[in-house]
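Yeah, one chain of the complex is gone here, protein chain that is, but the others are all in their spots.
By written order: A, B and C. Residues from 1 in each chain.
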Amino acid sequence: MPQHSYGAIPWIGLTVLLPLLGFLVNGTLALVRPQAKRVVSLVGTGVLLASFIVAVLVVLQLRQETLIGPYTVTFWHWIVVDTLQIDFAFALDHLSAVMLLVVTGVGFLIHVFSVGYMREDPGYARFFAYLNLFIVFMLLLVLGSTVPLMFVGWEGVGLCSYLLIGFWYEEKANADAGKKAFIVNRIGDFGVLLAMFILWTSIHTLNFAVIAERAPTMLEAGGPVVTMVTLFLFLGCVGKSAQIPLYVWLPDAMAGPTPVSALIHAATMVTAGVYLVARTNVLFAMAPLSSTLVAGIGALTALFAATIGLRQYDIKKVLAYSTVSQLGYMFIGVGTGAYVAGVFHLVTHAFFKALLFLGSGSVIHAMHQAYHATHAHEDAQDMRNMGGLHRYMPWTFALMTIATLAIAGVPPFSGFFSKDEILAAAFARGAEHPVFYLFWGMGLVGALLTAYYMARLLTMTFLGDNRTGTAEQEHLHEAPWVMTAPLVVLGALSLAGGILNLPAFVGGHHALETWLDPVFEPAKKFSQLVMPHGSTELLLIGGAVVIAVIGLVAGIRGTLVRPIVVAKNAPAEMGFARVLFNKYYIDELYQFLIVSPIVGLSRLVLWKGVDQSVVDGFFVNGSAALMRGLGWLGSRLQTGQVGVYVILFLVGVVWILGSVLR
Amino acid sequence: MLLGPALALSAILFSIGVAGVLLRRNAIVLFMCIELMLNAVNLSFVALAQVHGLGGQIMVFFVMTVAAAEAAVGLAIILAIFRHTQSVDLQNINVLQG
Amino acid sequence: MQTIDLATAGGATLALLPEVVLTGAALVVLLVLSWRHTTAEDSRLAGYLSLGGVGLSAVALAYLWTADLQPLGLAHMIAVDTFRYAAVAIILIATAATILLSLQYVERERLLAPEYYCLILLAATGMMYLAGATDLIVSFLGLEVMSVAVYVLVGFNRGSVFSAEAALKYFLIGAFASAFLLYGIALIYGATGTTNIMEIGARLGQGNIPVLGALGLGLLLIGFGFKVAAVPFHMWAPDVYDGAPTPITGFMATGVKAAGVIALTRILFDGFSHSIDLWQPVVAALAIASMVLGNLVALSQRSLKRMLAYSSIAHAGYLLTAIWTGSSLGAGATLLYILAYVLTTLATFGILAALGRGGERDVTLDTIAGLGARRPWLAFALSACMLSLLGFPGTLGFIGKWTILMAIVNQAHAALGIILVLTSLVSAGYYLPVIMSMYMKPASATSPEGKMSGAGIAVIVVTVGLLLVFGFWPGPVLGIATNSARVLSGAVPSVNALVR
Partner (left out) sequence: MTAAVFYLLGASAIASALLCITRKNPVSSALWLVSTMFALAGIYVLLHAQFIAVFQVLVYAGAVMVLFLFVIMLLNLGREASDVRGKPAWALAAAVMVILGAQFFAVWHYTPAQMASEQHSGAAVADPLAFFPNNALAAEAARPDDAFGALSASLFQNYLVPFEITSVLLLVAAIGAVVLAKRRI
C-alpha cells in the first residue's frame, strides 16, 4: 500500500534532538574542558541552526499537506496506568509550527549574539549548555501532544530560567531572584496540575487534539467544569507569563545575562502562557467567564506595568516592565477570542523585544567595557549614565529606533499591525459585553504610555549629551559583528513582520489568520467575533496611530527638556519643583497634567508601594516567613526528650483508637 | 471460661504498662514497663486460645522469644549508652534534638 | 504454571528461596569472620561476600518470578505472588546499595567489625519476611528481625555518643510500638480466630466489624505508623536518622520504610478491604499530618541529614496517601513511589556520606556551597536527586507522584490530592536551596571533601541514571508496578471505566 510520505515532517524529532545533543556535548565540555570556547560556540549555535533548518523544512512541507488535526509522531508510550495512556509524542499543527519557527529562529539569533556577549565569561560552556537545554524544553512545551508532556517542558523551561537567572552566582541578589522566579512559578504549576486532573476526570483524556474533539460534546459550554479547568489553566499562565499578581518575578529575573533576558524572559518562555490559552482555545471559548477574566487581567497588567515602566532608570528594568505590559496585550487578544491576534502579537513581540534586549545588551556591553577600561565602578545599566550613544553606536541606535517604533505601534512597523488587531478585537467584543470597551480603553492608554517610556528610553540612551564620563568616551564603540549581525536580522523582522498578517485595508490577505484557521476552527462555534470594517476600522487605526505619535513626541521632549543628572549624583527622589522650570509651555502641560501624576503614581505608589512592598514583601516573603515560622515551631517540639516523644505517640494512640471505635 | 475478665485484666495491665512508660525516666525501668505490656498481650492470647484453639498459645511462644531477643539487645544498648554518659536517665540523654 | 504446597517443608523452602539464600549468606559471612575480623581487608571481604549473597538472592528471586508458581489453596504464612516479588526486589536493591556505600564508610569511620554486614543481611531478611507475609505472626516476627538488627546497626558506631543515643531512642520507642502492634494482632486474632490475612479478610467480610477487630485494626495502624515514621509517631525519626551511621540512615529511610509500607498495604487491602470505611479516615489523617508537618519542619533545618529525615516523614505521608485510595491502582502507585524514593534516597545518602566526616551531622547548606564548581558531577547528581524528591518532571519522582495523584483522582476525591500538590510546593522551599547553594553561592573556606570510592560512584551513577532514564521512559517499571499490584484484592475498584 503506498503510504503518504509527509516529506520532512516525520523528522520533527530532530528539532529537539539536536539541541539535546548540543546540551550533552556542551555540558560535558563545561565539566571537563571549560576553556574550549571555539568548540562550544560551534556546537551551541550549530545545533540551533540545524534545528531551525529542519523546522523550516517541516513547516514548508506542512504547507502542502491538508491535515485534519495535528500530525503526531509517537516515540514511546510514556505513562501507562490502567486505562490511561500518555504517549511521549510530538504533535505538529499550524500553531505549533509558528512557535517552532519562532523558538528555533529567534533562539538561533540569540545564541549567535551570546557568542560575542559572553566571550569573556569563565562559565561560557556552562552558559551554552543551559541555553541549549532551554531550547529542548521549550520545544517540548510547544510540540508536546499531551498536557503532561507539555508540562515537562513547562517545568523544564522554568528550571533553565532559574539556573540562568542565577548564572552569575557571586551576587546574592541573583540567587534570590532565581528562587523567587521558581517559587512564583510553582504556584502557577499548581493550577496546571489541578486543571489536568479535572480534565482527566471529566473527559478522560489529556491529549490536546482529543480535548478539542471531545470538549464541545462532553462538557457543558459555560458550565462549572469548563470554567474551573480554564481558570486553573489560566493560573498557570499568570505565573509563567508574569501577569498580575504573579508578575513580580520577571523584573527581578533581569539579574541574568542579557541574552537570557532576550530569549527566555521576552521572546519565548514567558509567552508560554499565551500559547497555552491558544492551544486550549476550545475550552476558553466555551468559558466566557474565564475568557473575560483573561482579557481583564491582561488589560490591567498592560496598563499597570506600563505605568511602572515610566520612571525606571535601569535600561533592562524598563524593558522588563514593558514585556509584562506587552504580554498583557497578548492576553487581551486571546481573552477576547482573537486568538490569531494574540499569537500574531506574540510573534512580532518576539522580534522587536528580542531586538530591544539584544540592543540594550550591546549598549551594556559597550558601557561595561568602557568602565572596565577606566576601572570605574559605575552602573553600566543605568540610563542616567548614558546619553548621546548614537555617535558611538550608530547601528545599534538605528536598530533600536526601529524596535521602538515597532513596539509603539507606528505603521508600517510590525507591532502596529498586531497591537492594532488586538485593540480592534477588544473594541468589537465591546458590542457584546460593554466591559470590553473598558479593556480597549485601558489598552489604548497603555499604548500611549508604551510610546512614552520607549521614547524616553531611546532618548536617554542615545540622544542628548554623553554622561558616561570624558575618559570613558574613548572606549565606547560598536559591538563586534557577531553581536550586530543578529540585531540586523531582527531589525528586518521587526520592520517587516507585519506582512505575516496584513489586513485587508492595505491590500493584505490575513495570511497568518488563514494559516492558523484549522487550529481555531472549533472555537468559532462558541464565540464568533465580528471585526470592525470600513470607517470604524480606519477610525480605530487612526486613533491608535495618533496616540502612539503623541506618546513618542512627549517621551522625547519630556526627556530632553531638562538635564539628566548622572546616576551617582542623582538625588534620591525627583522633586516636582524641578519640573516647573521649563521653557516649553507645552512640555510643562504634559508634565503637569499627564506625566507628573502618573509618574508620581508610578514611582511612589505603584512601584515602591505596591510592587516592592506589598506584593514582594507581603505575599512572596511573608508567606515564606510564615511557613518557616510554623516549621520552626514544629522543630521546637523536637526536644530530644523521649518523654515528649512518648506523649505525642500516645496522643496519636488515643486519637486512632477513638476514631476506629467511633 | 472467664474470657471477658481475662481480656479486661490484660487491657488493664497493658494500660498500666503504658502509664509506666510515661512515668519513668530510667531507661531500664522504662523497658521493664514495655515488658509488662508484652505480658499483658500474652494474657490476651492465652485467653483467646480457649475459644480459637492452640494458635493463641503458640503465639505466646513467639512473643517470649521476641521479648528475650529484645531484652538481650536492649540491655546491650543501655550498657553502650551508659559507657558514654555514665547514666541511664533519659533526661540526660538528649544531645540529638531540633 | 506450577502449584506448590506451602504447608510442606519443601514447598515453603522453595517459596522462601530468596530469604533462605540471604540467611545462608549471612551465616557464611559469620563463619568467615570468626577467623578474620580485625583488619580493613577483613571488613571488605565480608562486604564482598554479603554482596555476593544479595546477588544470589536476586537470582533466586528471578527464578521465582519467572517460574510462575501458584500456592495450593490460601497462601500459608508467605505470599507467592508478584507483589511480594516486586517488594523483595526493591529491598534487595536497597540492601546492595547500602553495602556498596558502606564499604568505604566503615573504613573511614573505623567501624571495622564484619558483623556489620551480617546484620545488614539479616535485617534485609526480616524486611523480606515482613513485606511478603500473609500471616500476622510472620509479619510480626519479620518486623522484629528487621528492627532488632537495625537497632544494633544504628548504634554500631560505638565511639560516638550520638550513635548510642540514637540506638537507645529507636529501641525504646520501637519496642513500645511493637507492643501496640502485638496487642493489635492479639485482638484481631480474637475477633476472627485466625492470623492469616486472607482468612481475616474473608471472615470480617460477613458483617459489621466487631469491636475487637476495630480495636485491633487501630493498634495495627499505630504499630505500622511508627515503622514508616508517620506523624504523630514520627518523633524518633529525625534524632535517629541524625545519629546513625549515614549508610544505615539510608537503609532505614529506604528498606525499613519500604517493607513497612508494603506490609501495611497488603494487610489493609487483603485483610481489611471490607472495613475500608474504618481505616480510610485514619490513614488520610496520618497522611495529611505527615505531609504538612514533615514539609514544614524540613524548611527550618540547617543540617542536610536532619532535613532529609523530615523529608522522609513527608514522603511517608505521600505513600500513605496512595494506600488511602484502597484501589489496586493505589497499590501500584505505592510500589512505584517506593522504588522512586528508594533510588533517590540511596543516592542522596551516598552523596552525603561522601561529603562529610564523623556522622555527617555537620553537613549544612554552607558546607556544600560552591560544590557545583568543585565537584560538578557530584553536584549534578545531588541536584537530580533533589529534583526527583521534589517530584520534578523528567525524573522518576515525578512519575511516582503523578501515579499517586492519578490513583487519588480515580477515586473522585480531590482533597488529598490538592494537599499533596500544595505540600510538594512547600517542599520546593528546602530542596531548591540545596541546588542553589551548590551552584549559586561562593565556596566557603572549609576543607575539601574526600574522594569517593569506586563502589560509591557506581551506586550513585546507577541510581541517578535510573532516576533520569525512568523519568523519561517509565513504561517498564510502571508496567511492573501496576501489574504486580493487581494480585491484591483491592478494597475499591477503580471508579472510572475510562475511554481512551
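Assume a contact is a pair of C-beta atoms (placed from the backbone, for glycine too) under 8 Å apart; a residue touches a chain by one contact, two chains touch by 3 or more.
Just so it is clear, the structure is predicted and the values come from calculations on it, not from any experiment.
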{"item": "Chain not shown, its touching partners among those shown", "value": "A, B, C"}
{"item": "Candidates C:W65, C:F156 or C:F272 - the one touching the absent chain", "value": "C:F156"}
{"item": "Per the touch definition above, residue among C:A46, C:L69 or C:L122 touching the missing chain", "value": "C:L122"}
{"item": "Per the touch definition above, residue among A:P122, A:G223 or A:G658 touching the missing chain", "value": "A:G658"}
{"item": "Absent chain, residues of chain C that touch it", "value": "7, 9, 12, 16, 23, 26, 30, 37, 77-78, 112-113, 115, 118-119, 122-123, 125-126, 129, 135, 137-138, 141-142, 144-145, 148-149, 151-152, 155-156, 158, 167, 187, 190-194, 199, 203, 206-208, 210-212, 215"}
{"item": "Contact footprint on chain B, counting only the chain that is left out", "value": "1-20, 22-26, 28-29, 31-33, 35-36, 39, 42-43, 46-47, 49-55, 57-58, 60-62, 64-73, 75-80, 82, 88-89"}
{"item": "For chain A, residues in touch with the removed chain", "value": "643, 647, 650, 653-654, 657-658, 661"}
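The working rule: only the chains that are shown with their structure count from here on.
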{"item": "Chain contact topology (line, ring, star, complete or other)", "value": "complete"}
{"item": "Comparison of B-C and A-C by number of C-beta pairs in contact, larger one", "value": "A-C"}
{"item": "Between chain B and chain C, centroid-to-centroid distance (C-alpha), Å", "value": "26"}
{"item": "Length of the line joining the C-alpha centres of chain A and chain C, rounded to whole Å", "value": "43"}
{"item": "In chain C, residues with contacts to at least two other chains", "value": "169, 172, 176, 238-239, 301"}
{"item": "Of all residues in chain B, the ones touching two or more other chains", "value": "21, 30, 93-98"}
{"item": "Chain B residues within the chain A interface of the complex", "value": "18, 21-22, 25, 30, 90-91, 93-98"}
{"item": "Residue ranges of chain C in contact with chain A within the complex", "value": "169, 172-173, 176-177, 180, 211, 214-215, 217-219, 221-222, 225-226, 231-233, 235-236, 238-239, 278-279, 281-282, 285, 293, 296-301, 329, 332, 376-377, 387, 392-394, 399, 402-403, 405-406, 409-410, 412, 414, 417-418, 421-422, 425-426, 428-429, 432-433, 436, 439-442, 472-475, 478-479, 482, 494, 496-500"}
{"item": "Residues of chain A touching chain C in the complex", "value": "30-31, 76-85, 88, 148, 151-152, 154-156, 159, 163, 166, 169-170, 174-175, 178-179, 182-183, 186-187, 189-190, 193-194, 197, 200-201, 204-205, 624, 627-628, 630-632, 634-635, 637-638, 640, 642, 644-646, 648-649, 651-653, 656-657, 659-661"}
